[in-house]
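Report on the following structure.
The block that comes next holds subunit A.
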Amino acid sequence: MEARRQELLNQGYEEVYTRTKVLTDAVMHYCPGCGHGTTHRLIAEVIDEMGIQDNVVGVSPVGCSVLAYNYFDVDFQEAAHGRAPAVATAIKRLNPDTYVFTYQGDGDLAAIGTAETIHAANRGENMTMIFVNNGIYGMTGGQMAPTTLVGMKSATTPYGRRVELNGYPLRMTELLSTLPGTYYVTRQSVQNPAAVRKAKAAIRKAFENQKLKKGLSFVEILSNCNSGWKMTPVAANKWMEDNMMPNYPIGDIKVDGKIVDGIDANRLVLDHALTVMQ
Partner candidate 1 sequence: MTEEIIIAGFGGQGVLSMGKILAYSGVMQDKEVSWMPSYGPEMRGGTANVSVIISDERISSPIINQFDTAIILNQQSLDKFENSVKPGGLLIYDPNGITHEPTRKDINIYKIAATAKAQELGISKVFNMVVLGGFLKLKPIVDKQYIHEGLEHSLPQRHWNLIPQNEEAIEIGKGLIEAVQTL
Partner candidate 2 sequence: MARELQLMKGNEAIARAMIASGCDGYFGYPITPQSEVMETLMTEKPWETTGMTVLQAESEVASINMVYGGAATGKKVATSSSSPGISLMQEGLTYLAGAEIPCLVVNVMRGGPGLGTIQPSQSDYFQSTKGGGHGDYQLYTLAPASVQEMYDFVFDAWDIAFKYRNPVLILSDGAIGQCMEKLYTRDYVPRWTEEERRANAPWGTWGKPATRPHNIITSLELDSARQEVFNLKLQKKYAEMKEKEVRFEALNCDDAEYIIVAYGSSSRIAMKAMQMAREKGIKVGLFRLITLFPFPTKQLAEVAKRVKGILCVEMSAGQMIEDVRLATECGVKTEHFGRFGGIIPTPGEVLEALENKIIK
């Protein structure tokens, strides 16, 4: 790939956009239009820009991003389903000067791994957790996730999620912001360039915070799952803005250990009215 690049440059092509060196040459298996690819790139850019490629360990989950370790050119561990925060806890405790991050989806982080997530946050583990929320189980074929919206159809809620049967969508990010162990808690998205720029700044901050040793930095990234939602990528992004975002509002919730001014306290106590799909 590098040879081809040189060849093109020699032919006089101008390079306007290139793969960051912290990503490998491996071809990503993600569906076109999915937010995972963009999120991977943002993390890789941050690692590159911070100059920490030789001092970072990532932990990948079970779910769509199970193979994340093939895409990042940094040392990586693949955790059992839901256990990434526990795995990362020990990496960081035993290597306190190494940058450690987890990368998990909603099923991994907010269902099977809820205990590990909450306790890592509550211990104030000095690491970065990236949480990609697309409201569905992508890899296993579109089943209900803890974050699936009320009324939203999935393979296991073919008539739409019902509160009586399945309870409410779980807002892990708001929940974690209430714990004293979290230092930075934010929700971002990657559906357009403006959102991507903000998401990258959030990821950068979440990594930079590890130098401060003041607790967990947690970044939720809202993403579409166009395959699971059975939409085109463009329609999926629109649907995400119309339906996901009212339930999962974008923006910082906690910065430098303090809940952000203007965050409605009601939002943190899970206002049920918000959870009904538009």
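Basically, contacts are C-beta pairs under 8 Å (C-beta built on N, C-alpha and C of every residue); 3 or more make two chains touch, one makes a residue touch a chain; residues count from 1.
Inclusion criterion for the candidates: all candidates are chains of the complex that A comes from, given by their letters.
Computed from a predicted model, the values in this text were never measured in an experiment.
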{"item": "Options 1 or 2 - which one, within this complex, touches subunit A", "value": "2"}
{"item": "Residues on subunit A engaged by candidate 2 in the complex (per definition of touch)", "value": "24, 53-57, 59, 66-67, 69-70, 72-80, 83, 86-91, 93-95, 98, 115-116, 119"}
